[in-house]
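So that we are looking at the same thing, I have put the structure below in structure tokens.
Just one protein chain is left out here, and the rest sit where they should.
Should a chain be cited, it is by its letter among A, B, C and D, assigned in written order, with residues numbered from 1 in that chain.
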Amino acid sequence: MSGTMTYHFSVILVTFGLLLSFITYAMTWIKRSLCLPFAVLSIGFLSYCSFSLFILVIERGPFEYYLGGWPPPIGIAYYIDELNAFLSLLVYLVALINLLCNRERFLEKQGDRIGGTMALYILFITGLNGILLTADLFNLYVLLEIASLTGYALLAIGDKRQAPFASLNYVFLGTIGACFYLLGVGYLYIKTGSLNMQDVSRLITQIPKSPTILSGFIFILIGIWIKMGLFPFHIWLPRAYTNTFGPISSLIAPLGTKVMAYVIFRVILFVFGKEFSFEIYSLGHVATLFGVAAILYGAITALRQTDLRRMLCFVVITEIGYIVAGLGVGNINAIRGSLLHLLNDVAMTFCLFLSADHLIVNTGTKIEELKGVFQKTPFGSSIYVLASLSVIGIPPSPGFFGKWYLLQGSLEAQNFWVFGAILLSSLLNTVLFFRTFEEGYYHHTESPSYGPKKTSLSAYGGILASGLLVVLMGLLAHPIVGHIVDPFLLRARLP
Amino acid sequence: MDSILEFIVGRYNYWLYILLMMIGLYAMISKNNLTKKIVGMNIFQTAIILFYISIGFKKGGTIPILEHTSHAVEVSHFVNPLPHVLMLTAIVVSVSTFGVALALAIMIYREHGTLEEDEILKCLEQ
Amino acid sequence: MNEIYSIRPLWVVLISLCAVPLIISTKRPNLRETWTILAGVLKLALVLSMLPDVLSGSSFSFNILTLFPGLPFRLRVDPMGLIFALVASFLWIVTSLYSIGYMRGLKEHSQSRYYAFFAIALSSTMGIAFAANLLTLYIFYEILSLSTFPLVTHHQDQEAKASGRKYLVYLLGTSIGLVLPSMIYLYMRFNGLDFRFGGFVPAGGANLPLNIACLLLVFGFAKVAIMPLHSWLPAAMVAPTPVSALLHAVAVVKAGAFSVVRTILFVFGEGFLEGSWARPTILFFASATVLIGSLVALYQRELKRLLAFSTIAQLSYIVLGAAMLTEHGVKGGILQLAMHAFGKITLFLGAGAIFVATGKKLVDQLEGLGRTMPFTFGAFFVGALSIIGIPPMGGFLAKWELLLGSCQSQYMGIMGVLLASSLLNVAYFIPLVYRAFFPSFPVEGKIREAPLFCLLPMLATALFTILLFFFPYPFAQLISGLWSQLLGG
Amino acid sequence: MGWQIDLLILLMVISCAIAAVEVKDLLATAILFGAYSFLMCLLWAVMGAVDVAFTEASVGAGVSTVFFVGAIYHTRRRTKD
Partner (left out) sequence: MRYLYLLLVVLSASVLFYATLDFPQWGDPNSPASLHVSPVYLQRSLEDTSVPNVVTSVLADYRGYDTMFETTVIFTAGLACFVLLRVFAPKMKDTYYRHIQSGVVLHIKGQTTLLDGSRDFERIDSRWVPADIILKTISRFLIPFIQLFALYVVAHGHHSPGGGFQGGVILGASIILLSISFDLRTGLEKIHERGLGLFSATGVFIYTGIGALCLILGKEFLNYGVLSKILPVDPVMARSLGIFGVEVGVAITVMAVMVSIYNYVSSEGRLDEGL
């Protein structure tokens, strides 16, 4: 029994996610005060499940799960390997820490609608989790829709004037992205007849030079790149993440774009195959071009921003640029670097947004309003400094390791565009973040009249936990690459 | 000569679906009124559903409902059911997005008093 | 030459890090200062405990964790590292005592932050000293520049902001912009960055990218303040004096010099550098720095800026010594690393004492202070002599070795540079001290000596500069051991 | 005979779509949008997708038109472009 029980573990994660979110919503009509504690408990339980799933996968290696008992081409299958189990663990950790850290602010902001918001919160994470684990192209579309629908609703909570309009723009661009993805899947379906990833990749190799497969490839890529917020399609990202409610931006900013970045790797390496997409469709040049453009655009526009959280959004765009540039370079070190950067980036962006949100609560959203914040909340600002140093890429932090592999890969591939762009953006990031440090550090008032706003103990605990997560990811960089990233690359038959 | 005609007859449907998609996409991108954009979005989604259904269509195939007969099922008599299942989901997804977009439009109207994008952008600037 | 695998080097690095939480948490100033000094004493004791084994030729090493395949985060104690560690840890104790007097004398604000970042800076200096490969050195190098930033900008005023910005642009910019790419290139080519006697780059210096990598590394470690990238050092003089005393005379700039010597001797080695065009360029820039540094020091009005430019000149001695690649040249360079530390720290402590006692900063304000502050100016005179290289002071030994080395190497021009710069040293130090003792006009006003806490450390370092001339016990033996391994290794 | 009907309905669908997008009055858009959905459902019925046609008729033509009219009721009816 225990053998099958652990085998079923993968689907428990998503199923209980759904069940618990329905109960959380039902709680608003049964006993409204129970909603928040119930949500916190359920996310805690889900994180425990995802942790044990991760341990299970590390021990027994990847495995497949047939939904409804039907083998893949007929039914839908799950495929769980080390990388997506670890990423789903990160998703749950981020959600748990974020909720623990901002419980009071959610309650104070949403009041009686807290049950619905918490249900959306859990559904968002379950949707992301489903995207990570599924091995069926159409199921990926449906989960994509759940994640973005909950994303639209959550992002609309925020200041009344800006958030709904930003969220509606996100709806339009997100729907275009999802429909392009659906169109791409349709094109693959019309030529291959199946929807399972492995099945489709097996059939595609038999019909290499077909315009339908090529345009299917193009549309799937464009669709996911819109959801990822890559450079030319990033228009929705800064406005959506800046005007929303603080804790929600620190939930969606680190997770939304990164899970879609994982989908890019899954689709290119496992559905179309690396040699297929790089040689025949010359993806390398396109991805490098877009990646470098994203890096430079993100770094330069971030310098011009006056609002702190808007500046961080452009940092997110730069990070996405790193990941895509690494994919564009194509050799094993660069892809290893971009995958590692993807994992580290979840922790870094989360810690950055959480601590920046803490600073914004105490001072104001503009950067020059950050005067003397280092003295006012020394603890929150030190975690903010830790996170930004990791984004710049100071050695002991996780950001450095990702950059190291990316630089090494691009040097081996003689791709000096990517090499130069990464170095230049690190320097621009340094200037960027030290500008905020100067604001916070220099305006030292002799008698600090105002202490930090009544931030509760759990808020400090949450920020500390996110800081520890970043430090841990830094120290564990080598084992992460060894046990999680390399097996994924091995299975993708990379040279 | 008839091969070209036959080629066209075999594909004019897809070209008209593409035209429909582009109407939706164009409306969604270029229209100034937010409600018009929402309508464009829905047209775009239904056009893709149309494309999927036409993948499954077979000439001479009836609706995929089988009777309890003795002999084996002749596959070419029935239309391919898989796209229909997929498109049931897509329709529900398009209605849900439609509902959420309308809710957002109402929120925007409650705050800004207008649904014209240029007026909203102007008063967001101050 | 056996390898002892022990955790001691890690303890040396971690001691002051453990002191940081204690420093931040204690409220009472006296208890807080005792933590700093206790950490300093413990660190020195641990470093000294490693001395006998290293002298007998063995070396300690400790593997903390693997960062990249074939590139561990590894500490390894060898004679050169030990010299630098000895100097830094001893002078940390001296400077902590001094800064108690200084900070209390001027009633500076947020002193616990000051001591905490001081401790972090020292632990990263130890890390640089004991780094076993280029990446570990780079990691500690970055932490050092970040932890010294709040110290340099301690006064948090407009001037501190400008100099802090320049400090960071130079140090972080060059380390990310220049050192990182060359390090990655080396790792890519030799997939390993461990320091090895005689360098791990194969002989044959005609290879262009390797030359460029060598130059990038030498100029990347901008803390050594070679001419084009030197202007952060005078700007950093806005810091409180104990910071400029320890950091900008001993820890930070010596870390830069130490890293450059590591790259020249332990990464590229003489096999590669003999034929390469990188070596003459380094020599040219270093000698240019020596001459121009000393010349500019002549025209400085502010005492600390004068000392800063003299430090820039003296640092390039070390680079010159290493780049000569002759036995005496290398010995002289490393000896200079130690001797200059003691000499220069005495000068800076003297300048601080004058500032605490009289609040005077400019050179020509020092007229006639020697009469009323005999001890300060006595120590100042001793330090100046050691910098110039007059026999009874330690500095002479280093200069002597350097001159011998320049004879051995085929670049005779270096001897001329060294002699000219010694003359320039005399030109800007001796008149200053002379005018202090024999003023041209009588000095009015009652000026008392500096507080005891400032005087004692200064006199101690002055005493040491003299002692080191007669018993250069630990450094001479360490260097001779080092050279035999370089040749033998 | 089949493909002529199919082409005719398709052309009507396209004209409904263009009209729905171009007309200025939102209520007219709602009605046209309902007609568009209904014709679409007709097209699918012709193509044998009976389930999907039924759903589109009830969901597309029915409920979303009601939501659309409800939303217009609370916002403005005239549009600028």
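Throughout what follows, a residue touches a chain if its C-beta (ideal position, glycine included) is under 8 Å from a C-beta of that chain, and two chains touch if they have at least 3 such contacts.
Please read these numbers as outputs of a predicted model, since none were measured by experiment.
Visitor: Counting the whole assembly, list the visible chains that the omitted chain makes contact with.
Guide: A, B, D
Visitor: Given the contact definition stated above, which residue among A:Pro37, A:Gly111, A:Gly461 or A:Pro479 touches the chain not shown here?
Guide: A:Gly111
Visitor: Going by the touch rule given at the top, which residues of subunit A touch the chain that is not shown?
Guide: So the residues of subunit A touching the unseen chain are 1, 4, 8, 11-12, 15, 18-19, 22-23, 25-26, 28-30, 65-70, 73-76, 110-113, 116-117, 119-120, 123, 130, 138-139, 142-143, 145-146, 149-150, 152-153, 156-157, 164, 183, 187, 189-195, 203, 210-212, 214-216, 218-219.
Visitor: Quickly run down the residues of subunit B that touch the omitted chain.
Guide: 9-15, 18-19, 21-22, 25-26, 29-30, 54-61, 63-68, 72-73, 75-76, 78, 80-86, 88-89, 92-93, 95-97, 99-100, 102-104, 106-107, 110
Visitor: Take the complete complex as the reference. Which residues in subunit D touch the chain that isn't displayed?
Guide: 50-51, 53-55, 58-59, 62-63, 66-67, 69-71, 73-74
The rule is short, and it goes like this: only the chains that are shown with their structure count from here on.
Visitor: Which pairing of chains accounts for the highest number of C-beta contacts?
Guide: Chains B-D share more contact pairs than any other pair.
Visitor: Of all the chains shown, whose C-alpha centre falls nearest the centre of every protein C-alpha atom combined?
Guide: Central chain is A.
Visitor: Mind checking the centre-to-centre distance between subunit A and subunit C? Centres are C-alpha means, answer in whole Å.
Guide: 44
Visitor: I'd like to verify one number: the distance from the centre of subunit C to the centre of subunit D, where each centre is the average of its C-alpha atoms, in whole angstrom.
Guide: Centre separation, subunit C to subunit D: 79 Å.
Visitor: Which positions in subunit B touch two or more other chains at once?
Guide: 83, 105
Visitor: Could you tell me which residues belong to subunit A and also touch two or more other chains?
Guide: Residues of subunit A never touch two or more of the other chains.
Visitor: If you connect every pair of chains that touch, what shape comes out? Choose line, ring, star, complete or other.
Guide: Drawn as a graph, the chains make an open path, so a line.
Visitor: Where on subunit B does subunit A make contact in their complex?
Guide: 21, 25, 28, 34, 37, 41, 44-45, 48, 51-52, 55, 83, 86, 89-90, 93, 96-97, 100-101, 104-105, 107-108, 111-112, 120, 124
Visitor: Tell me, which parts of subunit B touch subunit D in their complex?
Guide: Residues of subunit B touching subunit D: 9, 12-13, 16, 19-20, 23-24, 27, 31-33, 35-36, 39-40, 42-43, 46, 49-50, 53-54, 56-59, 61-64, 79, 83-84, 87-88, 91-92, 95, 98-99, 102, 105-106, 109, 114-116.
Visitor: Which subunit D residues qualify as touching subunit B in the complex?
Guide: So the residues of subunit D in touch with subunit B come to 2-3, 6-7, 10-11, 13-14, 17-18, 20-21, 26, 29, 33, 36-37, 40, 43-44, 47-52, 55-56, 59-60, 63-64, 67-68, 70-72, 74-76, 79-81.
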